[in-house]
Structure formats: structure tokens, C-alpha cells
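The complex is shown incomplete by one protein chain, all other protein chains being positioned as in the whole.
So, chain A:
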Amino acid sequence: MTSTTPLLATEDVTVSYSGKEALHATSLSFERGSVTALIGPSGCGKSTFLRSLNLMNREIPGCRIGGSILYHGKDVNTRGVDTYQLRKQIGMVFQQPNPFRKSIRENIAFAPKRHGLSGKANIDALVEESLRAAALWDEVKDKLDQSAYALSGGQQQRLCIARTLAMHPDVVLMDEPCSALDPIATYSIEETIRDMAKRGICVVIVTHNMEQAARVSDKTAFFLLGDMVEFGPTPELFSRPKDKRLDDYLTGRFG
């Protein structure tokens, strides 16, 4: 593997639901330690694209993913791939905070235990490390055995980020992680996102919020009607859009 190989890349990835193509051939690449924002109006295919990166779409009946998804230079969009192994390394955070109906501790420890982690000391260490990484430790360290649903929405979402980080992923996919949160909670999640990138994680985030894309991302891809229209460094894309459609979108003429 050469250093120029991107961590994660797609080549002509298409996604169709029951034969209807929701995403047309899309080729993008994502680097280690970078944040990439996927923007575009509702129904443009950005979430669909995001969910194909860890093959989450495969859980939906009638969904087909075409093209190649290269992870560490190897195509994972194949029949034989271990999707469970893949999703350990490519984590995902969802739009609505969705902690399990378990204690805060169990929310973090649940998946690592299923993947074979044992020993109370190991688990406790992992719980603390993950919560610290998601900037939640100080707020919950005294109530680790309380239900995750006692937390506020923003805390729940950070808990979901923490449980994803507990798997030590290379890539974290985020599907509008702040759309259900207030501005303060949003701010703290954005901090965490930058922090994750600093530690070398590749973050791909779908967002409706243009300011958020501008604040957190290094690169941005604009989707429209199932097409990836434009991709480039965020400041450039926002200040000098090349495509007329992106220009229209940024100036609020639709979407």
C-alpha cells in the first residue's frame, strides 16, 4: 500500500432500491484525518451514499449497491466481505441519537463484548477512554450505571459517538448527527468531530446545515438528484462554486 492510496474511496458506486437508482455513479475518496461533508437538498442521495460506505444499505431488502468501494485499497463491495468486520472499522452515527435501552456503561461495552472483549478492568478502561474521546466523561462518570435515556439529547448523541469510538474505527460516518440537537449541543459535537480528525480518524458527515459544513469540513461534496455534482476543498467550493447548480443552491435559489 502506497501512501497515496486513500483510506476509503468509491469508484462508480451506484445504489438502487427495488430497481430504482437513487444514486448514480459516484467516485469520491476520503483521507485519513480529514473531515468530508456531504451536502445537498433532501432526497439527493447523500445519505444513501453514506450508508453504502459501510454497506448498511445491505440491511434494506431490495437494495443493491453497484461499483467498487475501496477500503485500504481493497474492494469491499463483494459478496464474500465480512460486513460485520467492516462495520467495526467503519463506524456510524445516526441522525436521531439511538443509544440502546441499557446503562451508559453497557452502551459502550455492548459491541466490544460481542466482539470478544472481556475482563472488567479492560471494559472499564475502554468505557472511560471512549467517553473521554467524546467529551462526555466528566458529565457521566458518576452515573455510568444509569439508563442512557436519562441523558439529554446532545449527551445521548455523544454517547453514540463514544460507543462508535470504542471500536477504534478508521472511519466514522455521520448521518446528520446534529439535526435533532440544539446549538450548544451541536457545537460540542462539532468540537468532537474536529478532535476525531486530529487523531487520524476519517470522518464523513452528511449535513443539511451549510454553516456546519463550512465549520467542520476540509472537503465538501455536493449532491443533487442522485448525482455527485461537485467535490473539492470546502472554502473553495463555498466561495467559488464551479457548477451553476451548486451556485444556485448556495445562494438559496432552491433546496
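Note that in this section a contact is a pair of C-beta atoms (placed from the backbone, for glycine too) under 8 Å apart; a residue touches a chain by one contact, two chains touch by 3 or more; residues count from 1.
Assume contacts and distances are computed from a predicted model.
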Name check vs UniProt for the chain missing from the figure, options "Thiamine biosynthesis protein ThiS", "Dihydroorotate dehydrogenase B (NAD(+)), electron transfer subunit", "Na+/H+ antiporter subunit G" or "Phosphate transport system permease protein", returns "Phosphate transport system permease protein"
Among A:Gly40, A:Gly67 or A:Gly91, exactly one should touch the missing chain; which is it? A:Gly91
Sole touch to the unshown chain from A:Asn54, A:Gln155 or A:Thr234: residue A:Asn54
Where A:Phe100, A:Trp137 or A:Tyr187 are the choices, the one touching the absent chain is A:Phe100
Check each of A:Leu131, A:Met167, A:Ala185 or A:Leu237 against the chain that is not shown and name the one that touches it. A:Met167
Counting contacts across the full complex, list the positions on chain A that touch the omitted chain. 54, 56, 59, 61, 84-89, 91-94, 96, 98-102, 110-111, 114-115, 147, 149, 160, 163-164, 167
